[in-house]
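Single-structure report; data block below.
A protein chain is absent from this complex, but the other protein chains hold their places.
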Amino acid sequence: MNTIKRYLRPEQIRELSLIVIIVIALLIFGTQINNYFSIRTFNRISASVMIITVLAVGQTLVVLTRNIDLSVGSIVGLTAYVAGDIISKNNDLDPLLLVLIAMGIGAGFGIVNGLLVAYGNIPAVIVTLGTLAIYRGLLVEISNAQSILVSNMPDWVGDLPRVNLLTIGDFELRVLVAIAIATVILFQLMLTYLPYGRRLYAIGSNPEAAHVAGLPARRIVFIAYILSGALAGLAGFMFLARFGTITVGAGVGLELQVVAAVVVGGVNIFGGTGTMIGAMLGSVLIGTLEQSLIRMNINEFWKDALLGLFILLAIVSDALILNRLRDLWTSDEMELRVDSEKTQAPVSIEHKETGHVAKP
Amino acid sequence: MLQNRDWSWLKTWEAFLALILVIVIIVNSQLSEFFFGTDNLINVFQLSIEKVIVAIIMTLIIINGEIDLSVASMMGFAASLFAWLFERGVAPELAILITMIVGVVIGLFNGVWVAYFGLPSLAVTLAGLVGYRGAARILLEDRSVGDFPAWFDSLGQPDWLGPFSAGIVVFAILFVIFAVILHYSAFGRYVYIIGNSRDAARYAGVRVRQVKMILFVLSATISSLAGLLIASRLGSVRANQAEGFELDIITIVLLGGVSIFGGRGTIIGVGLSILVVLNLRNGMGLANYGGNIQTSVVGTLLILSVLIPNMAQYLQRFEGFGRKQKLSPSSSSD
Amino acid sequence: MTDERKPILTINGMSKRFGATQALDKVSLTLYPGEVHALLGENGAGKSTLIKIMTGIYQPDEGQMLLDGKPIEIHNTAQAQSHGIAAIYQEPMIFPDLNVAENIFISHQGRGAIVNWGKMYRDAEDILAKLGVHIDVRRQARGLTLAAQQTVEIAKALSLKTRVLIMDEPTASLSAHEVAQLFRLVRNLRDQGVAILFISHRLEEVFEISDRITIFRDGQFVSSNLASDVTTQSAIHDMVGRDMESFFVKDKAKRGELLLSVRGLTKYGKFSDISFDVYHGEVLGFAGLVGAGRTDVALALFGIEPADEGQIIFDGEPITMTSPAQATDLGIAYVPEDRREHGLVLPMSIASNITLPILKKYLGRFGLVNYTAEHETAEAYRKRLSIRTNSVDVQANDLSGGNQQKVVLSKWLNTNPRLLILDEPTRGIDVGAKAEVHSIVNQLAQDGLGIILISSDLPEVLAMSDRVLVMREGQQMGIFEGDEIDQEVIMTAAMGQAEQTRMSS
Partner (left out) sequence: QDDVVVAEPGQEVDMVLLPKFLGILVFDQAHEGALEAHEELENPGTLEFVGPGPGEGADAQIPFITSAVTQGVDAIMISNNGGEVVEPATIEALEAGIPVVSWDSPVTAEGETVFIAQVDFDETGQVMADMALKLLPDGGTMAILSATPDATNQNEWIEALQAVLADDPETYGDIELVDIVYGNDQSEDSYNEALGLIDQGVDLIMAPTTVGIAAAAKAVQDEGLCGEVLVSGLGLPAEMQGFVEDGCAQDFALWSFVDLGYLTYYTAYLLATDAIEGEVGETFEAGRMGVYTIEEDPTREDGKRVLMGPFSIFSPEDIDNWRVELDEE
């Protein structure tokens, strides 16, 4: 039991159960929808999930620190517009450069959010509620309420959603989907193996202790917002490629879907726990529902009601079951044990210089 | 609350809002000679009356240390439910009654999770925000239902009572009632106390759960009422009615000086904030700024409303310990 | 002897002002390697403020700090750590969602770019082993006992090559054997040449552990002497500014009618089979180590965490206690151990705190709160318990610990209780305030209240109680009376070597 406890944490049980739920949902849809288990379904769901997933990764960084970023929908709209505008005017621009520009613009908005939250000491909800509106207004202003049209962009932009990275038999992995998956893996590794990642957890887990422990809390939160902004920029680019036509209303309301995905994925809205894998699974569940219900005969109008129910279930199971598990995991068996003889020996305070981390 | 320190701080905040209000009004009157016309002044209220009605109860909820993100969805759901019943031939009076009862039930549902299961209201009402909107869509799908009886439509029109619509009358009544409740009744005191320290309240024998339950039921009921008022003002209902209103409502409340962490704020501040936001929007409308620009100006104001006191505090070199530090530095008296 | 050594850290003429409060006024302090240096002072004397300056949380208005004779400036905790200065607070500052090893190493900086988990676990185990304790370094810190949390903090300080270790009231919530364990660690560190600045309100501990004692009063330096040259009397004189008579005065109670009978009270996982009686006019002490379950019994009696089994007979009536509101109505009052979290609504005024439990009684016309009546009550208590404040409109936050405790007492006395449960009523308050609380308790017993006094301060329980109930790990070890009330007997019972439970009357 203890070994199990040691290597399988409650969070992972949470993620496993999410996978089970997704599988069950897929099976149910499979009986209801003809030809459901096909590459087309996979492509459809993955294409609709990829944008949310990238945003959820950024959102998770911020939420881990006990903050929130509600402005992502507006950042997506803005970066999609600006990127579209740039590529419309410079058809020869290198694709990679365009992506970098989009991410840079997103990061710029992240800087504003981060400065206000981390250094202006303003609650994140207030800052990002404000910038949600401000960035949208900015989009209307700079675009002069004009749209970006597919026809003005080079073909590769509109074709991008259909480009495969690799094809194995019938299975196709689209480039944009691969980017989303890579983002998840990259940031999951960051959370696990970079000191910065661990500090995100530390700050969300106990902000006061982080301050006392001398962690540069402000800088860490600031960087989380920049990363979230940059990822929203990436999502903005993906948005441009997927929908082609960008109006001033692009990305409205995305923030809610993203927060919902993150919450369903088991990231604690009050910081400290959660993983990128979980956030991705949350996005997948939401995307599966969205794209499958639309194909079902019952009714696409059930989508939001079901989604609301799933969010509630996620919260309730977190509170009622996961907390039990956590208690169980941290129960007495692994308590402090004092070795009374050894204590008599002098404690050496010398220790190895390099500590616990290795050079890469 | 009768606390010297709080009062002095809030007074300055309210003074700040009042100052902004005066400026906005002066600028507006320069923009249009019709600004001071009764029609315009009533319009200022009339067009957002449902939001400001809900802002009153949201004030109590946030002071209590909770939040209700689902208000706009409940408004939409109530209107949709009413329209759906009406569509099916239910008498409108009965449809209103059913809608309000369902509103109470929804409030109980929200409240149970928060008050009795101790779940975070942010998360619970986020689920509500998505879910109740979804329920509205199940009812109305993408139909637009209208052609309500004339008496119902007239509720929402400016000349229902004198020059006022029913919404304005409801707002005025609720504003006074809730101002008194919040600032002068035991319930209001509990709302503040719980917002400051839920545990201390419980240890003092305050029925914390009951208070939270009442607040969420009130929130759902008033939101349902507001949803019906929109239906009557517009004369038709769609499932997406009132979508996104929660942002405006919360903005108004926070701009009114209510702390997002609970425990602080006054109805008067929120009243001033309502006037500022509505007049500002009206003025920008008169100056031909689009809706998004208006919203971003309000958003800027929201951020400034916290940034300015923070800066002032910083300039006075009150160094806080961590973020938990409240605005006013405490000084020992012995 | 220590004077010949070179000081590690010297503080000269340090001042800090908060608004109208001069928290520190040109204080000085010298820390030598290998000494335990105690810092004493009443509540609000400025001890914590000095520590926060030393660790970079506050910036001083004037004054300087010399490390090894060289002036340094500390702007944040990370800088303090790099100078070898670390602090441990009364409430351990751990990260519940991180595991033990991470908690130890989280503040380490510049040691490579990638976390090597295996090595981190090994290093953490090494450090804990050196401390002679075993904690699973892979488990999450959530749910660790306070003592274990504190051990993690010490391990963390050790891992940071600490030369100056500051401990701000580290023993306030530790049990006696945990304190003993902590002191062993402290002595080991001292022998390694670490300078330890130790703050505590428990004088016995201070004399037990420290080599040197510095005393502040009202933000000013008063004295600094070798511990061997300081007596309890002189220390108190320096702290309070006057001599104090014995603190514990308890007049023998005239035991009145039976007020409360508890039989077989049980709460699964917390305590079981607790039985006792409380009479009017008597003080029933609850002794035991921290975590013995005393607070849980009190919470059950007050309806906050109702018991699962057992009988409560109050005033001859069997009752099922389900909520604090019900308890309050019955005339039971509970002064909780955590004053700041549970006792007071800190940002609210003293007056509204005092009237809170029976606010309903202050409603005037139309059910609205009668502010005049509320003020009169608050003023009355301000005089009666001599709460030191200019006005009852002041936030409870602005009062010192002792005065806050008096506000909590006022709040419950105002409900006109018949049974008063006091949970650690003098924890973290200074000797002067402590004496005042004791005399209030004494007076209340004289007035015929039944009082349950839960305290981990053994001398206090011994002196104040008519009878003492001892608990250990959720079990009732016995009720002691008269001559049986003896430090040794009680400690033995609390530590678990007592004979079978004895019930008295």
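In order of appearance the chains are A, B and C, and numbering begins at 1 in each one.
As a convention for this text, contacts are C-beta pairs under 8 Å (C-beta built on N, C-alpha and C of every residue); 3 or more make two chains touch, one makes a residue touch a chain.
Here the structure is a predicted model, which is why all the values come from computation and not from measurement.
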Shown chains contacted by the missing chain are A, B
Which one, A:109, A:135 or A:243, makes contact with the chain that was left out? A:243
Among B:27, B:104, B:180 or B:286, choose the residue that contacts the chain missing from this document, as touch is defined above. B:286
Interface residues of chain A (partner: the chain not displayed): 40, 44, 47-48, 136, 140, 143, 145-147, 149-152, 155, 158, 161-162, 242-253, 290-291, 294-295, 300
Name, in rising order, the residues on chain B that touch the hidden chain in the full complex. 31-35, 37, 39-40, 43, 47, 142-144, 146, 157, 230, 233-236, 238, 240-243, 281-282, 285-286, 288-292
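Quick note on the criterion: only the chains that are shown with their structure count from here on.
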Between chain pairs A-C and A-B, which one is joined by a greater number of C-beta pairs in contact? A-C
Need the CA-centroid distance for the pair chain A / chain C, whole Å please. 42
Approximate Å spacing (C-alpha centroids) for the pair chain A, chain B: 30
Mind pulling the chain A residues that touch 2 or more other chains? 208, 211
Could you tell me which residues belong to chain C and also touch two or more other chains? 57
Provide the residue numbers of chain C that touch chain B in the complex, in ascending order. 18-21, 44, 52, 57-59, 302, 304, 323-325, 327-329, 334, 336, 341-349, 351-352, 356-357, 359-360, 362-363, 367-369, 371, 388-391, 393-395, 397-400, 403, 411
Per the touch rule above, chain C residues touching chain A in the complex are 55-57, 76-81, 87, 89, 93-98, 101-102, 105-109, 111-116, 119-120, 123-124, 126-127, 129-136, 138-140, 142-145, 147-148, 151, 156, 158-159, 161-162, 181, 184-185, 188-189, 191-192, 194
Touch list for chain A against partner chain C, complex: 6, 9, 192-195, 197-199, 201-202, 204-206, 208-216, 272-273, 326-327, 329-331, 334-349, 351-352, 354-360
